[in-house]
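What you see is the complex with one protein chain gone and the rest in place.
In this document, chain identifiers A, B and C correspond to the written order of the chains, with residue numbering beginning at 1 in each.
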Amino acid sequence: MSLTFSLAHLMGGIILLCAFLQLSQRRLAAMITLYQLEALILSVAALWQGYAQHEMALYLTGLITFALKAVLLPWGLREIVLRFNMVRAVETAMPMALSMILGLALIGVAVLVVLPTTMRSISLTREDLAIALSVVLLGLLLMIVRRNALAQIIGFLSMENGLVLAAVGMPGMPFVAEFSVALLVLLAFLVVGVFLLRIREHFDTLDLSGLEEIERRGR
Amino acid sequence: MNFALFAIGLPFVAAALLGLAGTPRQGAIGNAVASLALFGLTLAVFWGHSAGLVAVDPLAALFGTVSGFVGLTAALVNIGYVSADTARMPAQRWRLYHALFQIVLGTTLLGLYADNVGLLWAAMEGGTIAMTLGVSLYRTPTGLEAAWKYFILGGVGIGLALFGTMLVYLAAQPALGPGFAAMSFTALSAHAAHMDGALLTLAFVFILFGYGTKAALVPLHGWLPDAYAEGPAPLTTALSGLLINVALLAILRFRHLMQANAAAGGSAMPPGPFLLSLGLASLFLAAFSFSRRRDARRFFGFSSIEQSGISAFAFGIGGPVAIFGGLLHMVLHTLLKSGLFLALIRAASLRGSASPGNYGFSHLRGLLQANKKVGWLLGACIFALTGLPPSGLFASEFIIISQTIKKNPYMSLPLGLGLLLCAVAISRNIGPLLFAPASYEKPKPAGRDAWLVGLHLVLVFVVAFAMPGPLVNLLSHAAETLQ
Amino acid sequence: MFGLPGQGMHLHLDALSLLFGCILLPQVVAAAVAGMRASVAFWVFVLGMALALLAGDQFTLIFGFELMSAASWLLVLQGDRKPATLYAGIAIFSGACLIPALFLPASSLAFVLIALGAGAKAGLAPLHSWLPRAHPAPPAGVSALMSGGMVKVALYVLIRYAFINLASAQQPWWGEALVAAGALSVLIGALRAVLEVELKTALACSTVEHVGLIAVGLGLALYAKASGDAALAGVALQAALLCAVAHGLFKPLLFIGAGEVKHATGTTSLNWLGGLMRGMPRLGALMLLGLVGMGALPLGPGFAPEFLLFHAVIGAAATGGILARIGFSALLAVLGIGAALALAAAVRIIGLGFLGRPRSLHAAAAEDLRRGPLVAMVLLGALNVPVALVPGLLLQLMSPVILLLAPQAHTLPLTYAPLTLLILAGFAALAAGFVQTRWGVRGLQEAPAWNGGFGRPPAWLPFGDPHTQVSATGFAEPVMRVMGKGLLGVSKTDPAERFLFVPLFRVQTRLVRLAERVRRATIRERLAFVFTVLVVFLLVLGLGEGG
């Protein structure tokens, strides 16, 4: 049992680390790599939990996660990067250092919030919950501090990883697979959305500063 | 038998059919037929009994019926809209449009009828996706941009909601243990007392933010005005109010869990302050955003923000009567706002086309010259939004304010101020819209479906001031159980 | 059943509502006859007022009150779009003040809210400046009903709550505050009534003045009730109620007349009227009757209330300390000046509108009353006569109301006897007539008047050069020079607007700019909003539960 937990912690820690490192990356390629790693660990965690709890659903989740998030999505994202040649650094909305400090602060917040909760008889310990919450918040932060649509998507993806991380920890929670699948549909939509935006010869870049049409018209 | 399942299933089937075949006009007619059947089913739900994942309580049934009605009238007006606007989109995209129309209805009903937090969440996500597609349907730059906002904000909201849902499940563990039971509203509210209060509070914050995004509470409202303004009118405006209701009801139910836990001495925080702050924020932001709007649909988008803020405020005040007021406000506002948008579509098509971008106030002003009937109907709808009698909203707002004074007198001050500002800002537009001297045009026919708007208005008035006894009992009982 | 879900709607009638109903009825009939018969909004308006008067519970009261506001707003909107928004704002403001007040327990706060809400709707200073803008806007019949009726309904709410529902918590300062507001309204209203050039606007300003008079009476009555002065309470209430009755009769008369002037000449600006008595003798006679009331002249309907009010103030001054003495003597001076101003305003309207030479061809070619308005005005005029000649009788009829409002109040018989004065005047007239016929020369011969040495007017000015006779502005100039500059400033803007509304609008624009900034936020910024608030909530949570 302790092995279960320690391993779960370890993976959770690595995921959190990836999420945190994404903040520090200037280049999309690196972010995608980190995301891929994150997803990989996540699928492993899901499988491990499935093994620990003897849950078929969790095995399923792990496989889906691996197939889609660790393989398919990164590939797709890289495709976009190459296609629009956004290999060079994307501009950040706030200084790296500041964003990382904020990230640390957020982890603090997460811990502070989870602290008072009393986890009786649940395999998911409060540390795991804290980690999941931090990953979610870091993902949100990433969406805010990057000006680039793709970076925002990556942020969203890592946030969603946090969700799945929390989900897999829950004993016998139904719908986990369904949740992640449903989320994936949404993600697919996000990617498609980027394509839509790109296909229209309206925005010559995915830099969102070019995306304030309505505001400029001031309706 | 369980009509609810049929009611949920029908739209998806219809969506599949409409998405596959049919000219725009056929699609519109099929749409109307399906909506009519759906409305019948939502009525039947009252008499059917249901259990399991889809267990309908009277409140859900009521809102289901309201949604069915709104869907029906929207579909009827939709016929005229489509046949007037056919040329603007290729046929297959019209098919997509009709499919989306039904999907939105279906997800709405699923979200209302589901007795399971997971299903509710899934429904919300489905609705989000459908609406997103709907907003970007016309492929205009601004439309794409609005859709993009909807993607990002709605996606984040959905994510937070999911996290909150899982936390609720987690919080229910001590009481209900693993399994489906820990996700069913009935079971949860039965065992609310034994749930993990702290975790529940945390969960509520995420739920509030997740579903608050769908309910367009400030500061989560960013997507709404643009989404309203850019999509095809019958879909993104007349129907989107329904999803707002689903979100508000979800918030109300989770709030009830928290309240019950706190009341039973659990460690949950009272949910009031969160709701009150978001509600007031919505009220005031709307109040000050009205005055510079040039596009009517954006304008009324902000009014939707205001109204859901009011309902959230009422839920924050708490107590059976205030919640009664909040629910009544939701029902009335749904009927009124959808009627208003139908009138708006009519008005815009009087001035040429009802496609996005033709809803500028400067474009619509002086309506009485174009058509007296439509002009007065639209004016009446807008006026009803201000909450002055004989508008039905007066009743609900009266209840809410009076309860606020009884429960929390100091909150009544900002509430009154906000309502005052909003009402003034809204009433300012009526004068130019109706009476302004427009360049001469000869009166045009109102269109066969203008009476639907009148029907909406009458319903609003009747429900507010001559509410039949059973409905009163239904609502007050629901408020009792959800307080 | 109709009404609030699950509770319905309760009506209830007592002496007070009956009295105000009686005040309302003739105006409604008159306005309907004068041409509002066909308008739906008008009848909704009437329905709202009736509901407010007959209300038996808070919901019905507010419902009727706001229904009245809403319908009148629509009517104002149809007349003139500009003041409509301000009017809606005031109407909703009064609603927003009243609703809390109705639910609060009897307390000073409740009274303040009631006074603010009802006062704003009644046009009591300092919340009066909307009234001279909004009341002239709609068609004459509605203006009449707004000035004569709606204002009374607002006062009715004030009376019912200040005297009956909140009686348990009453304080002396309630009365004093009401008196102060009333005095202010009297001064500003009467002064503006003299200065305004538009006929209807001047009438609306005089409405502000009369509301002020009623408020002073009510305030004195409250003060007396609180200090247990039975006689004072009686006379003050008599003054207030009689003033309400009289004003409810002659003001609609005047407004309908003003509407007819507009119809006949196409303008209501006194600077373009003149000599109407020649073209419209019947209208002139009826207007004269109404203006005698407005100017509070003896033998007119307006004098008895002023008479009682002065008595009340004198009675109040006899009680209380040195400050009260100074205050009440100042109040008396203000009322006196106000009465004289109202008189000047009435003289100005008659003298410049109906006497002298026409100032425009429209005025010269004016034709007399149409049938409907004539009937309406005759009805109101006929009802004015008993108020003017037998006020004592009316006061006796009102005594139940007074006892309802102030149970311990006892009332004295009126010492102003218009009939006696009439008889005396009759004797004198007979004597004068006798002398004339005995020694005088009969007959009148027309002769051109000496035009002060001005040159002969051009042929296309049949009534001579309008500029050689005093204009409305010119007539008001001395008053403007002596009092206006001091009270209103050179620009003649109402102090309430300068010190109340303008700053408010400034704040509003600033906040609108802020909201626009929020709306302009990019997606990232919007996400940032969400994120920040989320983190704040989480922190609150963590600290709240951790601590």
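The working rule: a contact is a pair of C-beta atoms (placed from the backbone, for glycine too) under 8 Å apart; a residue touches a chain by one contact, two chains touch by 3 or more.
Convention: contacts and distances are computed from a predicted model.
J.: Can you pick, from "ABC transporter substrate-binding protein", "2-oxoglutarate ferredoxin oxidoreductase subunit alpha", "Formate hydrogenlyase subunit 4" or "Monovalent cation/H+ antiporter complex subunit F", the UniProt name of the chain not shown?
T.: "Formate hydrogenlyase subunit 4"
J.: Where does the absent chain touch, in terms of which shown chains it meets?
T.: Within the full complex, the chain left out of view touches C.
J.: Have a look at C:Asp14, C:Asp57, C:Asp368 or C:Glu477 and name the one touching the chain we're not showing.
T.: C:Glu477
J.: Check the options C:Met277, C:Leu461 or C:Val540 and report the residue that touches the missing chain.
T.: Considering all chains, including the one not shown, the answer is C:Met277.
J.: So which of C:Gln7, C:Ser329 or C:Thr509 would be touching the chain we can't see?
T.: C:Ser329
J.: Tell me which of C:Met49, C:Val151 or C:Leu352 is the one touching the absent chain.
T.: With C:Met49, C:Val151 or C:Leu352 as choices, the missing chain is touched by C:Leu352.
J.: Extract the touching residues of chain C with respect to the undisplayed chain.
T.: 274-275, 277-278, 281, 284, 295-299, 303, 306-307, 310-311, 313-314, 317-318, 322, 325-326, 328-330, 332-337, 339-341, 343-344, 346-348, 350-352, 354-357, 415-417, 420-421, 424-425, 428-429, 431-432, 435-436, 439-441, 443-452, 454, 463-464, 468-470, 474-479, 481-483
Heads up, the rule we're going with is that only the chains that are shown with their structure count from here on.
J.: Work out per-chain C-alpha centres and flag the one nearest the whole-protein C-alpha centre.
T.: That would be B.
J.: What pair of chains is linked by the most C-beta contacts?
T.: Going pair by pair, the biggest contact count turns up for B-C.
J.: List the centre-to-centre spacing of chain B and chain C in whole Å, with centres computed as mean CA coordinates.
T.: About 45 Å, centre to centre.
J.: What is the distance in Å between the mean C-alpha positions of chain A and chain C?
T.: Chain centroid spacing, chain A to chain C, equals 68 Å.
J.: What residues in chain B touch two or more of the other chains?
T.: 148, 152, 156, 160, 198, 202, 267
J.: Using the touch rule from the top of the page, what residues of chain A touch 2 or more other chains?
T.: Each of 113, 116, 140, 143, 152, 211-212 in chain A touches at least two other chains.
J.: Over in the complex, which chain A residues touch chain C? Could you list them?
T.: For this pair, the touching residues of chain A are 93, 106, 109-110, 112-113, 115-116, 137, 140-141, 143-144, 147, 152, 208-209, 211-212, 215, 218.
J.: Give every residue of chain B touching chain A within the complex, in rising order.
T.: So the residues of chain B in touch with chain A come to 118, 121-122, 125, 128-129, 132, 136, 139, 141-142, 144-148, 151-152, 155-156, 158-160, 162-163, 166, 169-170, 173-174, 178-180, 183, 196, 198-199, 202, 226, 229, 267, 293-295, 298.
J.: Taking the touch rule as given, give the residues of chain C at its contact with chain A in the complex, in rising order.
T.: 519-524, 527-528, 530-531, 534-535, 538-539, 541-543, 545-546
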